[in-house]
Structure formats: structure tokens, C-alpha cells
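Just one protein chain is left out here, and the rest sit where they should.
Going by the order they are written in, the chains are A, B and C; count residues from 1 in each one.
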Amino acid sequence: MTTHTTTRAQTPTHHTLSYDDVTRTIARTLGSPGRGYYVLLACAVTMLGIGVICLLYLFRYGLGLAGYSMPTYWAVYITCFVFWVGIAHSGTLISAILFLFRSGWRTAVYRVAEIMTVFAVMTAGLFPLIHIGRQWFFYWLVPYPNERGLWPNFKSPLVWDEFAIGTYFTVSTCFLIMGLIPDIAAIRDVATGWRKKLYTLTALGWRGTNEQWRHYRPAYLYLAALATPLVLSVHSVVSWDFAMSQVPAWHETLFAPYFVAGAIYSGCAMVITLLIPLRAFFQLEELVTLHHFENLAKLILLTGMIVCYAYVTEYFFAWYGGPTPEREAFWYRAFGRFWWAGWTMNVCNAFLPWLLWSKRIRTNLVALFVISIFVNLGMWMERFVIIAVHLAGEPFESYVRAGYNATWADWGIMLGSFGWFFMWFLLFVKNFPAVSVAEVKEELPPPEHAGRHR
Amino acid sequence: MKLESPFAQRPTPGVLAVFGELGATVDAIAALKRSGHQGFTVYSPLARHELEEALAQPVSPVRAYTLIGGIAGCSIGAWITLYMSYDWPIQVGGKPIGSIPPYVVIMFEMTVLFGALTTLLGVIFNTIMAARQRGTIAYDPRFTNDKFGIFVPAEHTDAGPVEKLLKGCGAEEVRRG
Amino acid sequence: MTHGSTRVAAGIALLVCVAVPLAAQGGQPTPAVTAPVISDTGSLKGPRQPIFFRHDVHAGQSHIPCLYCHYSATVSSEPGIPSLQTCGGCHFIVGGSTPTHQAEIKKVRELTSSNHAPEWVRIHTLPAFVHFPHMRHIKALGTESCNRCHGEVREMPQVYQVAPLTMGWCINCHLQRQVTRDCVVCHY
Partner (left out) sequence: MSDGMNRRRFLTVLGATGGGAALLGACGVGEEQAQKLIPYLTQPEDQVPGIATWYATTCRECPSGCGVRAKVREGRVIKLEGNPDAQVGRGHLCARGQAALEGVYNPDRVTDPLARNAQGQFEKISWTDALARFGANLKGANGHLAILTGQESGSFGDLVDELAKSLGGRHVVYEPFAFEALREGNRLAFGTTAVPSYDFARASYILSFGADFLDTWLSPVDHQTAFARAHGFAAGNPAMAKLVFVGPRMSLTGMNADEWLAPVPGTEGRLALAVASVIVRDRLASAQPDVGRLSGLLGRHTPDAVAAVCGIDAKTIERVARELAAGDGLVVAGGMAAHYPNGAEIVAAVNVLNYVTGAVGKTVQFGPNQNVEAGTFGQMAELVADMAGGRISVLVVTGTNPGHSLGGAFWQAWAKVGTKVVISPYLDETASAADLVLPELHPLEQWNDSRPRAGVWALQQPVMQPVYATARAAGDVLLAAAGKPGSFKDYLQTSWHAVHGRLGHGTSFDDFWNDALAKGGVASAASVEKVRLAAGVERILAGPPDAPALDGGAHDPVLIAFPSPTLYDGRGANKPWLQELPDPVSKIMWHSWVEVHPDTATSWGVTDGDLVVLQSPFGAVSAPVWMTPAIRPGVLAVPTGQGHTAFGRYAKDRSFNAFDLLGGAANGYAGRTFTVRVSVKTTGDHRFLATNVGDPRELGGGEEIVRSLTYAKAKALKPGDRPFRAREYPVYADSAEAGWAVAQRTEAARGNYAGHQPRWAMAIDLARCTGCSACVTACYAENNLPTVGEDLVLRRRQISWMRIERYWREDDHGLQAVVTPMLCQQCEQAPCEPVCPVFAAYHTPDGLNGQVYNRCVGTRYCANNCAYKVRYFNWFNFAERGGEWEAWPAPLDWQLNPDVTVREKGVMEKCTFCVQRIRGAQNQARLEDRTVQDGEITPACAQSCPSEAIVFGDLHDPASRVAQVSADPRGYHVFEELNTRPGITYLARVVHAEEA
């Protein structure tokens, strides 16, 4: 344990920092916001507004306003759903799994990742409600005792999904709150004015006594232990929404690991996309260093390789397994009407990560930022290909194969979802510590006087 | 601090020492233990294994909450799926009415959900209780920032030796609370 | 001979036997009820109908079986609303005892002569996606079973809805009687 500490202390990162510096740096980020912040917030709210208007139209006139067409019964909305769920994955991965692995570098970034997780799930959860035909009956999916004596069908992957997403949202939120308590307390003790009131209430009376730490530490560990299988399960369940069906290119045993890897892949990319501007914005350079970004980049590289492998496997088995519909589907992905989508996804997700083998790129923020954007794009496109394109290229009933064109209703609501996400994100980072206070301190050498060390 | 009223406690007399160094804090704890003091409170802005080792406290009951919650969740998951299937048997796709494999997913999710909730509630309950424990009256905002602290409950009569002991261990400041 | 004339003749026939109390008692499952004199119709339950048709007088006091007017309930999914001609069958002769009755009966005759049908307010309504075959239920429960869903109409001066007619309500009965709960039996 001691050696562990020292090695961590020797990490090139914060050897100059004292506990106080950490508290101050992070407390500074919560100051009263500048104009830039309000501009961003306004943008987010506007996007959200557009989405809401489109949504109202959708409710009034029906799903026909979106681009759906037989046989493309699912399209942009479900794509966004899977995309956001995917984004939500890196958060718990970093905070839970890396916590269990005791990898110290997570402390500086995990809070951002967790915030992202919670709000991404919040966003994702909206889409299943938006995309159903009679949104006003969505609650029929919930097993509640009703006058008709009817229950939902627990054999349906959609019900699993509802449970998985619900659980994931709750647990991620618990995790976030857990991590926040000591930090809010820390901020409380340096804050003034109404913020002090706010933090005093939200700190739930935390004072860092040995009693509190005694319960807190194991609780955090158990949560992590619960969250870890959950992370892996959630996107597996989401992938089963597809894998449980018999649609060629959906019906694959590979899907669960393939989706989980993809999710972490896109999640880490999103963390980078958010963290780079945030770091500059809040001047967190001392806390969030290149070292962290490189580690994230390595995660992207790893998962990217898995995704790449999955793509290759899909094609290989379509050819090797040999059922015509399967081959049909993958032929369509590569050379069909939507070849461009297929190739965007291949390039962004399977080829781009190879760049990260080079340390120069891994440690170049600009390059990382650009790559992360493309990874996000690619992962959105992957879901679009799997969902919309493979439905359009109906391989069984060749007679109904048809094109698909998204409409303003699709794009509008997708835009709204981004607005929704960024609105919450911005509101949060300005009011609660976006970087862990207590845990960053754990990475620092404890204050000692020279010569008294033993 | 008026604002702490929701968590206000009855005052306890005692000595509060503020430490700038971890090592000193650890020494003080050891010293207090040696001189037979019980129920003193240690403040630290972060969790340090040195402190835990020095205090050697009993294991937290939180793990029990997690376990109970998990088991409860799993069984609830099993119950709703099976009960609801047989309550109104409806055939789909020629599958058995109550078929376990798909229901495992629900059971798993419920396990995690309940496990996590009980843990969080448990820890919040415990920490708030801890905050209400005697001796936690004297507090210094720096304890969540960069200082460690020890509060030893002591009547005025025998506060002197405690102060000396803490000073001796390298407390940066010692005051009566 | 058309339905119409059948009804007139049958009406008169029925009238005759109703006139004979014993005959009227004969085979009636419910004891003879004498319909109360209603002074304040405003206080009655149920919506106000264009004609103050008193089921308690017709079905209760006079023991006219439900199926005499709602004759198609035994053969069809629809119970049907009697045509004014059916009313005419009896009120061709019966003019009513009290002035209030006479007033209402006058309405019937006027409507008939002026070729206007009264617009009865619908009381028992099922959503359009539910198909309720009356004849199946009467076949199963007997011709006197109307009250199981419609309540004791025999005692209602003005008809009002008794049963909630919700799905759960249907299902409970089906469960008790152990008949099918299959969705597509009613929903298609």
C-alpha cells in the first residue's frame, strides 16, 4: 500500500500542488459565470426549444411526420437512443471499473465522466418514449397493477431495456451523489452567500469525521462493485433489442460485447470532447493533464480495436456462415443505397483509432479533439447503419426493400436532445465541482515536514 | 453556524486540535489511544489509509445493506416476472408462459437497483448519524480543505493534559470547544 | 305480414294478457312492483330523455319482458332500440292513466304522426374497439339476465348506468364463470 502511494506520488502530474491549491482551483470553477457561459447555455436552450416544438407536432399529427417508411420502422430516434446510451458508458466505466482497478489517473476525470453519464442516460431515456406511436400510453410498459389486470411482456427485450436503462440511471445517479458529498462539503467550507446555503444542505452534514469515512469508503466500493457488471449489462441489453430479433445483421451473438466496446469507445471520445474545452474554460490544466488525456486515448484505442475486430467478424461470418439474407444484408451495408453511411462508420470507428498508436497524436490535444469528434460521428453512424440501413435493405422480403429519408422531425428532435444534454451539463459544471476534490487529494503526497518522515 | 441547524447537535465540551501534517495526526491518535482516550473524533479532508490503520475501527455495517438489498431485488425480480406471467397466461411465439432465461435479465437489473439504493440510503443514514454523534460539535472549515483535526471530549478539569499531549504530537493549534 | 304489423298485433295481444293480473303474474320471476308516482323528475338519476319513458312502469309494473322491445338482443350483437311503431303497438290503444303519462304518450303519437324519431340519450356505451355480442351473453345467461349488466331497470323510472362497463369488470365476470379471457374474442 505504501509503495503504491509513493508510486502514485511520483506520477509526473501534481507534485507541485498542495491540498489547498486543489480546493481553490476547483472552487474557482464555481464562480459567477461570464458571458461566454451564458451564450453557450442560450444555444443549448434554443436547440432544446426547437426539439420541443418538433415533438409537439409529432404528438399532434403522428409519427408520419418523421421519415419512416416501410420497412424502415425504426430510424433516427432509436439511433439517437443507442447513441446516448453509448455515451453514458464511459462514465461508470471510469468511475467504477477503474476504481476497482485502483488506477489513480481516473480521479481527475471521473466526475466529468459521471455527470456526462447521468445526463446522457437522461437524454437517451426520452427517445423510446418519443418514438412509440401512442406516446401517451408509454406507461403501459411499466408493470403497475391496473384495472384491466394486464401486465407487460417480460419476454420482450424492450421491457428488459426499460429496466436496464432505469436501473442504470438510478445507479449512476447514486454513484455521482456518493462521490459529490465530501466535495460539496469542501466547497461549502470555502463558499459564501447563497452557494454556501446550497452546499450546506446538499453536503448532508459531511465533515469528514472518521465515522463518516468509515461508512463512506466501503459503501463507495460496493457501489462500484455493483456498477461494474451493470455497465457491461446495460449496453448488452440494449444490443439485445436487436440481437433478439431475427433481422439479419441484428441477429448476432457478437452484439453484446460489440456494443459494450462501442459504447465505451464513444463514451471516452465524448469525455475528451467535453473535457478539452472544459479544461481550458476552467483553467484546470494543473489537475487535468496530458497524462489523463493519453490514458483516455489508450482506452479509445483499445475499444476501437475491439470495434474494428467486430466489424471484420461480421463481414467474415456473413460470408462464411452463408445464409443468403445475411450476405444480402452486408452486401447492402457496403454497396447498397446507403454505402456512404456504411463507409463513414468503417472509417471513423475501425480505421481512425489506429492513429492513436502514435504517442505524438495521443498527447496532442488538437488531434485528440478532432479524432474524438469523428469517433462520435462514426458511432452515431454505426447505430444508424445497424438500425435504419439494415431495415431499409430488408433482406428476407425483397419485395418491400425501399429507401429511407429522414425529415425535419427527425433532425429537429435529435438537435433537441443535444440541447437537453448540454443544458444540464452546463448548469451542473457551474454549480457543482466538476472535478473531484477529495479524490484528487488522494493522489497528492500527504503534507509532511522534511525530516519528520518515517 | 446557524445554517447547520438541520444537523445541529447538543454541545459537548472538549479539546480540538488542528494538524497540518498527516504524520502528526497519526502520532496523536496513537498517543491518545495509549493514554486510554476513547471516542475522540478525527477529521480529514480525504480518506487516508494511515488514519484508518491508526484508528483501526470496526468494519462498517454498510455491506449488509448492500447484500440485503441485492437479495431482495433479485427475488422481487423473479416474483414479478413469474407471477405476472401466470396471472394472465398469454402465449407469444410458442414460448413457455413463464420462461426463465429472459426473466434472468429482469432479476439481475433488480438486484443491482435495490443493492445500489439500499447502499446509498444506508451510508447516508449512517453518516448523518455519525454527524449527530457526540463530540462533533467543534469543527473547523479547514478540515475539508487541507487540515486534519482531532477532537477529544474532555471536561475543563482534565482538559489540560490532553492539550499538552496533542501539542506534543505536533498540533498546529489547540483550542477548547 | 310485416314486422310492423306483427308488432301491432302482438302489442294488442300482450296488452290483453297484461290486463288480466293473474296472467300477468304468471311466469314472472320478479314480484309485481307498482311504479311510484314521480312528482319531481329532476331528482331522478340518469340523463333526461326526450320522452319520459318509464321502464319501471313498462318492464316493472306491466311485466313487459325486456326482449319484447329489445327483441334483437337474442339473435344479434345489437339489442336495438324499439321503433316508434313498437310503442304504437300498445299506445295505439293505451292512452295513459295520469295526466303526466298522457302527456308523454301524446308525445309518442305526435312524433309518429310527424315522422320524427326521438333522440334518446345513450347511456350504455362501449368503446368502438370492443365487440360485445348480446346474443352470446343472453344465450349463456338466459333471457332474464339483462340486469346483470344493466341493473334493475324494472325499478328505474329513468334509466342510468349501473355497471362500470370497464374491461376489468368484464374480465372479473369471465374469470368467475371460467370463460375465455382471450383478447381477440372482444377486440378486433
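Things worth noting here:
By our rule, contacts are C-beta pairs under 8 Å (C-beta built on N, C-alpha and C of every residue); 3 or more make two chains touch, one makes a residue touch a chain.
None of the values given here were measured: they were computed from a predicted structure.
Just so you know, the chain we are not showing touches A, B, C across the whole complex.
In the complete complex, the residue from C:43, C:98, C:125 or C:176 that touches the missing chain is C:125.
Checked against the hidden chain, the listed residues A:31, A:49 or A:64 yield one contact partner: A:64. One of A:17, A:132, A:177 or A:198 touches the chain omitted from the figure, and that residue is A:132.
Between the chain not shown and the residues A:74, A:99 or A:428, the one that touches is A:74.
In the complete complex, the hidden chain is touched by one of C:41, C:76 or C:143, namely C:76.
The omitted chain makes contact with chain B at the following residues, 86, 88-99.
Residues of chain C that touch the chain left out of the display are 2-4, 7, 72, 75-86, 112, 115-122, 125-136, 139, 180-185, 187-188.
For chain A, the list of residues touching the undisplayed chain reads 61-64, 68-71, 73-74, 128, 131-135, 137-138, 140-141, 150-153, 155-159, 162, 241, 244-247, 323-324, 327-328, 331-332, 335-337, 391, 394-403.
Quick note on the criterion: only the chains that are shown with their structure count from here on.
Per-chain Cα centroids separate chain A from chain B by 29 Å. One finds 64 Å separating the Cα centroids of chain A and chain C.
Taken residue by residue, chain B touches two or more other chains at 88, 90, whereas all remaining positions touch fewer.
Residues of chain A in contact with at least two other chains: 149. Within the complex formed with chain A, the chain C residues making contact are 166-168, 171.
Within the complex, the chain A residues that touch chain C are 146-149. Within the complex formed with chain A, the residues of chain B that make contact are 1, 3-4, 6-7, 20-24, 41-52, 55, 57, 59-63, 66, 70, 80-81, 84-85, 87-88, 90, 92-93, 95, 99, 102-103, 105-106, 108-110, 112-113, 115-117, 119-120, 122-124, 126-128, 130-131, 133, 136, 139, 141-146, 170.
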